[in-house]
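One structure, pasted below without further comment.
Only one protein chain is missing from this complex, and each of the others stays in its spot.
So, chain A:
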Amino acid sequence: MKLNIEGLLVYFPYDYIYPEQYSYMLELKRTLDAKGHGVLEMPSGTGKTISLLSLIVAYQKAYPLEVTKLVYCSRTVPEIEKVVEELRKLMDYYAKQTGAKNDFLALALSSRKNLCIHPEVSSLRFGKEVDGKCHSLTASYIRAQHHSNPSQPVCQFYEQFDAVGRQVPIPPGIYNLDDLKDFGRRKGWCPYFLARYAILHANIVVYSYHYLLDPKIADLVSKELTKKSVVVFDEAHNIDNVCIDSMSVNITRRTLDRCQTNVETLQNTISRIKETDAAKLREEYRRLVEGLKEANVARETDMYLSNPVLPDEILQEAVPGSIRTAEHFVGFIKRFLEYLKARLRIHHVVQESAPQFLKDIYEKVCIDRKPLRFCAERLRSLLRTLEIADIADFSAITLISHFATLVSTYSKGFTIIIEPFEDRTPTIANPVLHFSCMDPSIAIKPVFGRFQSVIITSGTLSPLDIYPRILDFHPVTTASFTMTLARTCLCPLIVGRGNDQVAMTSKFETREDFAVIRNYGNLLLEMSAIVPDGIVAFFTSYIYMENIVASWYEQGILENIQRNKLIFIETQDAAETSMALEKYQEACENGRGAILLSVARGKVSEGIDFVHHFGRAVIMFGVPYVYTQSRILKARLEYLRDQFQIRENDFLTFDAMRHAAQCVGRAIRGKTDYGLMIFADKRYARADKRGKLPRWIQEHLTDGSLNLTIDETVQLAKHFLRQMAQPFRQEDQLGLSLLTLEQLQSEDMLQKIAQIAQQA
């Protein structure tokens, strides 16, 4: 249908529309008009992606000079592919309606592992191997060697692409990962480099967060993206952690050992090159005197997305003299390495700030702040000069150099914690130096600074005000949308007690109580008897799940559950879990029914949807608080308190509730789906917890479903399931939660729609 969103003609590829989708597009349009950032929370499974795409594409078509590019970031590869497919649907609709040929170029970008078509390289299983092998075939000096010595293997696809691929633009169209590979095969071009090149002039780019947030990758891939882009972070409820992860470094003794060997290799290579090809080193030296001017020029003309690892000041200076020659630099790294080794030889925990660390390093081994800041750049240059084939081997020394640059660049927002052993095993020495980022805004700042509009959206962003605070930006719109429902297809229940009235909670003091574990078991057992098909249960941590499963086994609860359904359990091994997941789905598919025991914050809870019969009930055992004894977390909480005035408890609860909401939200997709959401902890009933759940879940939490016993839960659930099992037709929804174009245009419907969005 064709919609009129405040004067903008939007093609929407369906005959019907959910009211909240319309409302969502309104808010989105306002954000784009204001050229500002937005935070939008919309229930999962209400067609967020297609609304986003429809509106932004329409906007691009209407104002081609205002918005030139859409950068859509999602989290997982299947998500990315889904987005591209939805886009394809939209574009097909455009073509059908307007009759014009599609002139949009949209493509997905993923790592080499998902795009490589080289027969040998693509057969490798791990991403890192693929990257390394690819690099060894496509590095510039390898190709140079190939010129003089044709027996040196190179990648034909890359050569082809390099020869002609850049001149001939890729024809407009929608390219998913497989389409890119097909296209690459047809042309004989490398799809990966083709995609990386094509994103510069594509209208829509879909890729993963890391390409924008991780400075190490963003610098390579995304730095030339135009300023007039709209950036969308979908499923962004975890964005702060992604930012933090990309800026944090851990150094173990093993890292240092490997770094040591790296240094030795470097030394040997240098002395060898010196004998054979001293000119090369001299050339490098000259370049370094010139400084990083070129990069600086580029940034001034506003062409590049700035790299936070490489702050502006560095670019204006030449590399300091003390590390300019290759030997000196290696000597410098060696000294730094020795210092780190010494720091790891401790018997108690040390926590210090970056300035403290710099002061100490200056006193102990006379290393200045300035050369440290250039470490990463200098190492990269050296590796290029020395023609190191396999970069993967040098990951340890690269890590150290990044650490050096980061620690000397940022005096705020980071902390250094050195732990001599793991808390659980105090007898085994395993020293780790955590260089931990506490401020997610550091990594995302360049994104907000550079791009015209950044949209942060997800099904669970409540409370909405917290994201602008921790990411340090000022949104022009923040809105939360409810789900209009013709029938209440979600049923959140808070179970607080067992039938024996013992409180059910994963509180640390009582979580190992026999009664609590038994009650949890009984709850699962009862649910397994009444819920059809699939049940997913989430625990607060892996260790807790292991313990509970073991005691359920001893008490025979699992055996009784097996009478009703098959049991699959997430393990710490991803491959094993994948298999369990697949079998779980198979069992749901063939009608046997199954239970999946899983962990909040785990891989399953983050990336897998349990739609329709794959998840008719989700049970959240306990409140998924993060492990609060970790020093890194404590440091972060302290930082949040001091910098952003967010109380520790507020943040912890917020974090726990967003994960809980994320877990239970996995079960609902669309209004024809339905599912039970069972929160099995009495603490959920408290206002401070409940209030942090997304609005669309909160709305359906009545006072009558707050502190239930297992029996009451079973009664309510039975009632709910029986109701939901009745046929649900389109007519039932029409006019309430599903609108035709005429209905949408009526006056009172528009009034109703205005109430769907709640501004924070």
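Convention: contacts are C-beta pairs under 8 Å (C-beta built on N, C-alpha and C of every residue); 3 or more make two chains touch, one makes a residue touch a chain; residues count from 1.
Here is the rule we go by: contacts and distances are computed from a predicted model.
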Among "AP-3 complex subunit sigma-1-like", "General transcription factor IIH subunit 1", "Trafficking protein particle complex subunit 6B" or "Phosphatidylinositol glycan anchor biosynthesis, class T", the UniProt name of the subunit that does not appear here: "General transcription factor IIH subunit 1"
Touching residue (missing chain; options A:Ala587, A:Ala600 or A:Ala685): A:Ala587
Absent-chain contact - pick from A:Asp33, A:Glu66 or A:Glu546: A:Glu546
Among A:Thr31, A:Gln60 or A:Ser110, the residue in touch with the chain that has been omitted: A:Ser110
Those residues of chain A which, in the complete complex, touch the missing chain: 14-18, 47, 49-50, 76-78, 80-82, 85-86, 89, 110-111, 113-114, 127-128, 178, 207-208, 210-211, 214, 217, 241, 244-246, 248-252, 254-255, 395-396, 399, 422, 425, 428, 430, 432, 434, 436-437, 543, 546-547, 549-550, 553-554, 556, 558-560, 562-563, 565-569, 571-583, 585-587, 590, 592, 594, 603-604, 607-609, 611, 630, 632, 670-672, 730, 733, 738
